[in-house]
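Input: one structure, supplied below.
With one protein chain removed, the remaining protein chains of the complex are shown where they sit.
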Amino acid sequence: MTFLLELLGATLRNATPLVYGTIGETYSERAGVLNLGIEGTMYAGAFFGFAAAAITGSRTAGLLAAIAVGLAAGALMGLLTVTIGTNQHVAGIGTTLGLIGISEYVNRLWFGSGQGLSRIEPYPPWEPLGPNNVFSQYGLTYVAFFLLAPLAWWVLARTHFGLNLRAVGENPEAADSAGVNVARTRYAALMIGGALMAVGGAFFTLAALGSFTLDIIAGRGWVCIALVIFGRWRVWRGVAAALLFAAVYALQLRLRILEEFQAIPFELLLALPYLVVIAALVISGRNVAYPGAYLKPYRRE
Amino acid sequence: VDVTNTTEAAGDDTISVFGAYATQIEEPWDGVIHSALEAEQTAGRITYEFTDDIGYAGDMERVLTEVAQENQPDIIFGDAFGNEEAVRRVAAQFPEIAFVFGSGGGPADPNFSVFDNWIHEPAYLAGMLAGGLSESGVIGVVGGYPVPEVNRITNAFVAGAQEVNPEVEVKVTFLNSWFDPAAAKEAALAQIAEGADVLYAERFGVIEAAAENGLLAFGNMSDQKELGPESVVSSVVWDMAPTVKYVIDQVMAGSYTAQDLKDFSMMGKGGASLAEVNADVANGVPQELIDQVTAKEEAIRTGNFRVPINEAQPAGAIVPTE
Amino acid sequence: MSIWRRRLWLAAGVLILTFLVTVPFLLMAGVNPFAAYARFLFVPLTSRFGLLEVGVASIPLLFTGAAVALAFRAGYWNIGAEGQLLLGAIAAAGIGARVDGLASPLALTLVLAGGALAGAVWALVPALLRVRYDIDEVVTTLLLNPVALLVVEGLLNGPWRDPVTRFPESPRIAASAEMPVLIPGSRLHLGFLIGLVIIAGLGFVISRTRAGLELKAVGLSPVAARFAGINVARTLVAAALISGAIAGLGGAGEVAGIQYRLTGGLSAGFGYTGIVVATLGALRMGGVALVALLLGDLTVGASSASRALGIPSQAGDIVAAAVLLVTVAMVAINRYGLRQNRTAP
Partner (left out) sequence: MSEPDGATSVLVELRAVTKRYGSLIANNGVDLSLRAGEVHGILGENGAGKTTLMRILYGLTRPDQGQVLVDGESVTIRSPRDAIGAGIGMVAQHFSLVTPMTVAENLTLGRPQGLLIDLEAARAKVDEAADRFGIRVRADARVADLSVGEQQRVEILKALAGDCRVLILDEPTAVLVPQEVSGLFATLRRLTAAGLAVAFISHKLSEVLDVTQRVTVLRRGKVVGTVATADTDERQLATMMVGRPAAPAESAARSPGDTALRVTALDALGRQGLAALKGVSFSVAKGEILGIAGVSGNGQSELAEVLSGMRLPTAGSIEIDGRNIAGFNPRRMMAAGIGRIAEDRYAAVVPDLSVAYNLVLEHLDEFRRGALLDETRIRANADEMISRFGIVSGPDDPVRKLSGGNLQKVLLARVLSRNPKVLMVSQPTRGLDVGATEYVRGEIVAQAQRGAGIVLISEDLDELLALSDRLVVFYEGRVVGELAAAGADPEQLGLLMARGSAA
């Protein structure tokens, strides 16, 4: 029982950045744009969030900086895929490459290349029931599950903006002829999505670690891409997918150090989260359709 | 090597050194080499340039060749792990340049010297402290990859802990990544959940887990006290300064030969050390434990005790054998 | 010819814009941007050594680019070239270490065939899941990439660990299994030629054969292809397997031509870069070859610039990203203009 509760706590914590990334990517893709810039956006959020906090001494400033960087990254994707209408794969991969390069470059120029790490005092966990239980989590974790997820769902399902967003992702011609500004809606979706991704990245530097190191995202953005598809572009299913991945991830870390599991190569256990998601996808059955305008730039004539 | 032949060394007493690193220099291992060379440059003994992030995907051979042909330094420092064959091939083509590389293999005449972070000695001492400080009898180690060097220090750490507390249990987690502090922290938290109360942070991210839970930790590579002023008991420190100084001296004197420089990375020559024990950690460190460790340190230094070298991959759960 | 003049203008535009976008970063590092660009783009092409190394750097991208382009052409979104390449490398290292004593052509053939086969096998499961159960191949191929790397590492940490150095590298392959070098004294190995031949061959197949036409039809409109009696599932599986085989061949080439053993770091994300190569090459084989060479040039140029000018190594990534983004942007603007998306204020 304590094992399971502790595992649940770890699951929520591990799922947190994935939830931000997955919801951010869900917004982009529901608007019709595959944002492969996610990995770089999370990375830049982690770095610039940290840098701003380190320079100003304020974690709030760090969070705001991360959001600003995310908005900018989303706007760049918008410029490339919406205004110019480039290939979305290249736009996203190029954005990721560029944002990682810029973050590392500025990191070296600002924080030097010497040994040791610059550090900020990270957000402490919020522990309403005292330490070491399921509810000893970072504020950003509570925000992710109790605020962001319901809000993101509500906005998509219930607001005009959400309706427009879904419409431009399904059938931009229809949205356009109904008077929806397709470009503006897609920009908004990409920028909101970018901000969420960046906050997901900043979770590492501002809450979990208090420092920035290279490769801090370590492919978690790519995982989010898979989780969004697995979640069939639904907010709640995406959150559930993130929880599944995080749960298996946390579980394998615990199994690896138990005596009973020594016969299994740890690499196999490390592979488990990926294999379980694939298996779950197979079991949960066929994919429903992609957003109708996925990967397609909208040109009026 | 004819030092006076190189253009940069011609006018004055400095020689030129180039650093060629597979990882970015923010990575601690290459960072140690880089810092030592920067210090020598500051001291005015060398001119130093470097390039990093060369990677393991076939670029090392080209970059080293270009460095040798265009920069023509007197010495090239770097790490050969993962690029071993390529590095040795280039070294053989430029016998007039001193190649000094971190490597798991032996030296190669006339110009290829090897070093490694032989910090198993302070790791053993840290292990003793850990074994003595653990109340739960469970300690944890989080490392990057199970490569010989990491295995070596992990096994030494475990042996040290077992010397002080034969009943100690050790949890070992490898991340399969050199950089993933978030994963490292999660691995440490998983170890904590399984009872570990003292952690050895071979990689970044572990100390944060210990600090957050009011537990103890040991740093690696450099003194990492500032990452957890109340948690970090001590750190296993590697210092390349003795190696770098020795090589530069040799080259300057024109007496450089290929050799295994491992001794310069060990405690005897000051290349490895246990950082000063931090008395501010929670509950402090018992004086008798510190004395025990100091005595062992002295024994190592004087050659009365040799820390066993074991490069086998440690298991994830090491339990006392009856 | 006006089309060539347009292309020339386009190339010039790409260069100038990329330059402008990246100047701030170069100035931040205190280097002359012109000198930096000369290094990034042109210096590698001015020496025999540089040119040959550009070829070397392009080899894995020729394979992964062709692999991805072929699959994308069929409308099969293979994001798994990275994993397929790694599996090819595993097979090549495994076979290569066991063919001592065989004649070189035979040994090499076995190594390459094994690499291709392993890549295809790794591609098989996602392909079957796609055509049988409609499981999205983006998810499966993407998530199998880290798994493939873990297979590599599991082997290297386990049974294949080098017994002498104890470093996680597999034993060296037999000399007979090494790729011959095309030009003595260089690293440009047979893989370059094989890559170009495969690209030319695929180009021919796609444009001239019945299978190629069916592939294009399936990629452009699966419904219409099915209506016309083309076996869509078989075409998709074939495209996925051939794509995997080519990526696997790329991995085998890295083992047999560069590393001579399996290592955990032998791919610098070649499979992912393959997606860029393929899409930037407009999924055309000629484009793939060109872009692979361009990125090879950038790889060589970036490290040269970083070293020669003391720019942080990441500047190369920034410039590469800028080149990519500006190129796709210019191509799109050239084709469609900028105004099409203007909507009412």
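We call the chains A, B and C, going by the order they appear; numbering starts again at 1 in every chain.
Assume a contact is a pair of C-beta atoms (placed from the backbone, for glycine too) under 8 Å apart; a residue touches a chain by one contact, two chains touch by 3 or more.
In this text the structure is predicted, and so the values were computed from the model without any measurement.
Across the entire complex, contacts from the unshown chain go to A, C.
Interface note: of C:N32, C:T46 or C:T209, the residue touching the hidden chain in the full complex is C:T209.
The residue touching the chain not shown here, chosen from A:L5, A:A178 or A:A279, is A:A178.
Contact with the undisplayed chain is limited, among A:E6, A:E104 or A:E170, to A:E170. Residues 208-214, 216-217, 220-221, 223-231, 343-344 of chain C touch the missing chain (whole complex, contact as defined above).
In the full complex, chain A contacts the hidden chain through residues 158-164, 166-167, 170-171, 173-181, 289, 292, 300-301.
Definition applied: only the chains that are shown with their structure count from here on.
If each chain is drawn as a node and touching chains are joined, the picture has every node linked to every other. When each chain is reduced to the average of its Cα atoms, B sits farthest from chain A. The distance from the centre of chain A to the centre of chain B, each centre being the mean of the chain's C-alpha atoms, comes to 34 Å.
In terms of their C-alpha centroids, the spacing between chain A and chain C amounts to 27 Å. In chain A, the residues that touch at least two other chains are 104, 108, 267, 270. Shown for chain B are the residues that touch two or more other chains, namely 24, 176.
The part of chain C that touches chain A in the complex is made up of residues 25, 28-29, 129, 133-136, 138-140, 142-144, 146-147, 150-151, 153-154, 157-158, 272, 275-276, 279-280, 312, 314-318, 320-322, 324-325, 328-329, 331-333, 336, 338, 340-341, 343-344. By the touch criterion stated above, chain B contacts chain A in their complex at residues 24-28, 31-32, 34-35, 38, 140, 171-174, 176-183, 185-187, 189-191, 193-194, 204-205, 208, 212-213, 221-222, 224, 226-227, 315-317, 319. Taken together, the chain B residues at the contact with chain C in this complex read 24, 49, 51-59, 61-63, 65-67, 69-71, 81-82, 84-85, 104-105, 145-148, 151, 176, 311, 313.
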